[in-house]
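Of the protein chains in this complex, all but one are displayed in their positions.
The chains carry the letters A, B and C, assigned in the order they are written, with residues numbered from 1 in each.
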Amino acid sequence: MDIHEYQAKELFRQAGIPVPPGEVATTPEEAEAIAARLGGKVVVKAQVHTGGRGKAGGVKLADSAAEAKEHASRILGMEINGLTVGKVLVTPAEDIASEAYVGVLIDRKSQAPIFMVSPEGGVDIEEVARVNPEAIRKVSIDPRYGLLPHQAYSMATFLYEDPALVKQATKVIGQLYRAFSANSCSLAEINPLIVTPAGEVKAIDAKVSIDESALFRLPEVEAFRDLDAEPASETKAREASLSFVKLDGDVGCCVNGAGLAMATMDLVKYYGGEPANFLDIGGSSNPDKVVAALEIITADPSVKSILFNIFGGITRCDDVANGIVTAMKRIDIQVPIVIRLTGTNEEEALEILKGAGFEAYTSMDAVVEKAVQLAASA
Amino acid sequence: MDIHEYQAKELFRQAGIPVPPGEVATTPEEAEAIAARLGGKVVVKAQVHTGGRGKAGGVKLADSAAEAKEHASRILGMEINGLTVGKVLVTPAEDIASEAYVGVLIDRKSQAPIFMVSPEGGVDIEEVARVNPEAIRKVSIDPRYGLLPHQAYSMATFLYEDPALVKQATKVIGQLYRAFSANSCSLAEINPLIVTPAGEVKAIDAKVSIDESALFRLPEVEAFRDLDAEPASETKAREASLSFVKLDGDVGCCVNGAGLAMATMDLVKYYGGEPANFLDIGGSSNPDKVVAALEIITADPSVKSILFNIFGGITRCDDVANGIVTAMKRIDIQVPIVIRLTGTNEEEALEILKGAGFEAYTSMDAVVEKAVQLAASA
Amino acid sequence: MSIFIDRQSRVVVQGITGRDGSFHTHQMVEYGTDVVAGVTPGKGGQSFTSSTGKEIPIFNTVEDAREATGANVSVIYVPPAFAAGAIMEAADAGVEFIVAITEGIPVLDMTRAAGFVRDRGARLLGPNCPGLITPGQAKVGIIPGQITTPGPVGVISRSGTLTYEAVNQLTQAGIGQTTCVGIGGDPIIGTNFIDCLEAFSKDPDTKAIAMIGEIGGTDEQEAAEWIRDHLEIPVVGFIAGQTAPPGRQMGHAGAIISGSAGTAAEKMKVFEACGLAVAKRPADIRVLIGEALGL
Partner (left out) sequence: MSIFIDRQSRVVVQGITGRDGSFHTHQMVEYGTDVVAGVTPGKGGQSFTSSTGKEIPIFNTVEDAREATGANVSVIYVPPAFAAGAIMEAADAGVEFIVAITEGIPVLDMTRAAGFVRDRGARLLGPNCPGLITPGQAKVGIIPGQITTPGPVGVISRSGTLTYEAVNQLTQAGIGQTTCVGIGGDPIIGTNFIDCLEAFSKDPDTKAIAMIGEIGGTDEQEAAEWIRDHLEIPVVGFIAGQTAPPGRQMGHAGAIISGSAGTAAEKMKVFEACGLAVAKRPADIRVLIGEALGL
C-alpha cells in the first residue's frame, strides 16, 4: 500500500528523522492559511500515489500565502498519471546546499532489506543507477541482526566527507531503518536528503510503501489508506477480498488465481482484444464473491463482454456457477457473459448453468476468443 | 546488580505479566495501612538481596492489618544471611492450586539466554535439578531470533496440560523474555508461577539480576539500586570506580587486577591469615583511586594490616606510589602498610616510597607473608 | 523418480483441524500421501479421521509429532499471522522439507523465517504456493490429483491455477509428469526456479521441463541463464502478465513490475536468448513440450 508524502513524513517524524513542518490542505483557502502560519516561502506539493509530480506541475514554490493559494487552486483537481490530486502538502521552502538519496527496500534476491544510498539525490535513482552506477552504494541488512552501527556509519561516509554531516546522516539512516521495520515497509525512501547552508541534514521528500500483508497488525498505518486516491471499484474489491486492478480495455475478466488471471488477460490480447481488468476471485468458493466481482466489472461502462475462466481445484465449479446465477438475479447485466469452468464439480456446474440458460465452455482459448468477438461486435 | 522482589515485580508488570498488587513499607505502621487498603489476608515479605527468606522467618502470612503490623515490626530490622531488612512488601495472600518455576538467564556455555521451566515450583530449583532433573526443561534462545513462539508454547505445555493454562503460560513466558531483554537482565525468575483455584496463572515471587555493564543505558533500572542494602564501603568503592567486596578477615588488600586480587587473598589464607576484602583498583594510574581505596580499607575497624600488591603494566608503579604518599597525608592511618610494586616504572616508585619512609617489596609472597605477620601480631 | 517428495515421504500437517488443513488432509490421504501426523496447539492427544478411515494422531507441537512419527515433510495451513512461526517451528523440530501454503505472510516475517530455515539446513517451499505433487506417489499441498499423471515432464511454476491449466493440458495430451512444483507467488520464497531445476537435473526420469513464470523480480532470467549453463534437457518457458501495467500488484504479492525490471517481455527475451522454447499462451506449453520430447 502506497501512502502519501505527508503520511510518510509523519512516520519519519515519529522515528526522529528531521523533517520540516507542514500541513495538508484540500482547498486553496486551507493552503493559504497554512502558508500564512508557516510564514516565508513555501512549497505546495500534490499528494498522489505516483512519481513525476514535479514534471507534471504538481510541485510549486510560493513566495507568499496568496501565491500558495493560487498554486493550490491549480494543483487541486489536476490529473497526474491518471490520478486526480485531492490534497496538497504545504511546507516551508528549504535552502539547499546539497541533495542525497537514502532508501531501503526488501530485496527479493538476498531475501533481506537492502539500503541504497547515493550522494546524487533529488533525481530519479533508477536513472542514476543506469548512468552512474558507482554513485550508488548498496548495503544488505541481515534481518537476524538488523542494521548494524558500522553499516549506517559507512553509508553516511559514502554520502558526506564532513564528520558533522556524517554524524547526522548516520543517525538518519538508523532512524529510517527503524521506521521501515516498525511499519513493515516494502520501501522507505528519502529523496532528497538535503544539507542546508547551515549544515543541517533534513528529509524534504518521503516515499513509503507498506507491506499489505502486515497491515492486520498495524491499525494506525492501515488508517493512512486514502480511499479517495483509488478507484471506487478497487475499494469495493478489497472489501470483498478480491484482487482487482482496473485496466483500459473492454473485455471484463473474472478468474480464480492470479497467474491464471494474468494469462487470461494476455490471451485476450493474443486474440486481438483488450482486457478491462485483472480480477482474481481467490481460492474460496463463496458465491457472494462472484456476485461482488460481477458488480464491480459491470459498474465499468467500457466493459462490452465478460468472461469467466475458472479452474476448479479448491474452488468448486458448482459454487461459482451458483454465484453467477445469483448475481444475474440481483443485478441487471447488459453485456454478454461467457463462461469456462473446469475441474472440481465441473459436471454439476455445467448442469446449473445450462438450467439458467448459459452457454459454458471447457477450453480457455475458446472462451477468450468468444469474449473478444462479443466485445468487438458490441 | 540484584534488585528487590517488589522492583522485579514492577518490571514484570510493565511487561504485562500478571502480578498481584502490593506496596512496600519501611515501618510497621505503613505495613498496617497497606494491609488495610488491600483487605483480606496478606503476606508480609522481607525485601533483601538473598535467598532463604522464608526459612529465616522473613515471610509471614497475616489474617488482619493488625497482624501485618505485628509481623512487619518483627521482620523490619531482622538480619538474614548478614543483611538487615529495611523494607517489607505487603501483598495479598493468594490461594494456590499449583506452583511452577519459570526462569531465564544468560548461559555461559551456549553464549545465549536459556530458559529453565519446571512444573515443580515454589522450591529451590537447584534442588529440583539435583533430585529430579527430568522435571526441568531447558530451552536455549538464539539471540539472533529471540524467543520463538513455538518455544514459548512448548515450554508452557511442559508446565500444564489444560489448554487454557498453556495459553496463559505461553503469554507469561513471552512477557518474561521481553522483561529480560528490555532490562538487560542476567537472570529473571518467577518462582512460583502459581495457578489459582479459579484457573488464573500469576507470578507471586520475582527475582531479577541486572547486568551491571548495561546500566549506563538503563537509568530507570539503575535507579532501583538500593544503597541501604549494601555496606557503605561498597557504595563508596563503586563511586570511585573500584571493585570492592567486604570480607571477614583482618588483612586489607589493595591490588590491581581482579585475578591478581583474588590470588592475593588466597595467598593471605595460604600464609595463615584472613583477607579483610577484595579490592581491585583497576587498570588506571589515577592517584585519587589509591586514596579512595585506602580510605575504604581503613574505615573497616577489623583491618590490622594493609598490603599493596601492584603489578605495573598499564598501571604505572610511580602513580600508585604517589597515591599512597598522598593518602598518608590526607588520612590518619593507624595500621601498618606493606607494599609490593613491580613492573612499569618500578624504580621511580621505590624511590618515591623510600623518600616517604616506606619499606617496599618486589615479591608477592614476601609482602603477603609480612602483612599476615603484622596482622597476627597487632 | 521424482524430486522433493515420493511415496516414502512422511507428512505432518500443521493446522490439520483448520478449514483448509482438514479439507486438504482428506485430499492428500485419498491421493495416497502418507500423512502420519497433524499438529494443532491445544488438541494434542486427539486424532483426525480421514475420509478413507485412516486415524491420524494430532500433537500439540511439531517436535512431539516428529518424535512420535518420524515425519520428515511438513505442510502448513495456519493463518498468516502465525505461519512464519510455524515454519520456524518445523525447521527447529528437524523437519527436512517444509511446504507453506499460507498466503499473506508479512514479508519481514519471511525474511527471518527464510533465514532460519537456511540456518537449520532445511528446505522451504513457498509460502503462498499450491505445494507439489509427484503423480502416482504423493501430493503435499493443494494441487488437484486428478489432473496429473505420471510421465517424463517436470513442471515448475510461480502460480496455482495456471499450473493446473498447463498440467491438465499435458495430461489430456497424454504427457505425464515426474513432479509438479508450485514455488509460490511471494517476493520471498524458500525454493526458487534454480533450486527446482537443479533437483530435476539429477532426476533421470525427467526428460523435459515446463517453467511457468510471472512478472516481477528477475528469478526467471537467472533461471534461464542457469539452464543455458547447466541443463541438458529441453525447457519450455511461459510468462504470465504480458499485459500487466507497471507498478500494480497483480494478485500475488510478488507479481509487480518495479522500475524497468521484471516485465514479461524482458523475461521472454532472456528465455529466448538462453535457448528455451517460449510459449506465447498456455496452450503452447503442451505443444512445445510434445515437440521437445519428439512426440
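In this section, contacts are C-beta pairs under 8 Å (C-beta built on N, C-alpha and C of every residue); 3 or more make two chains touch, one makes a residue touch a chain.
The shown structure was predicted, so the numbers you read here are calculated from the model rather than taken from an experiment.
Interchain touches from the omitted chain, evaluated on the whole complex, reach A, B.
Although one chain is not drawn, the whole complex shows that of B:26, B:196, B:243 or B:326 it is B:243 that touches it. Per the touch definition above, the residue from B:17, B:80 or B:106 contacting the chain not shown is B:106.
Only one of the listed residues, B:59, B:260 or B:376, touches the absent chain: B:260.
Annotation for subunit B: contacts to the undisplayed chain at residues 106, 108-109, 111-113, 126, 142-144, 181, 184, 186, 211-214, 216-217, 243, 245, 247, 255-263, 265-270, 275, 278, 280, 283, 311-315, 342-344, 364-365. For subunit A, the residues in touch with the chain missing from this view are 145, 148-151, 153-154, 157, 163, 166-167.
The criterion applied here is as follows: only the chains that are shown with their structure count from here on.
Mean C-alpha position of subunit A lies 28 Å from that of subunit C. Computed from the mean C-alpha positions, the centre of subunit A lies at a distance of 56 Å from the centre of subunit B. Contact of a single residue of subunit A with at least two other chains is seen at positions 144. Touching two or more other chains at once are residues 112 of subunit C.
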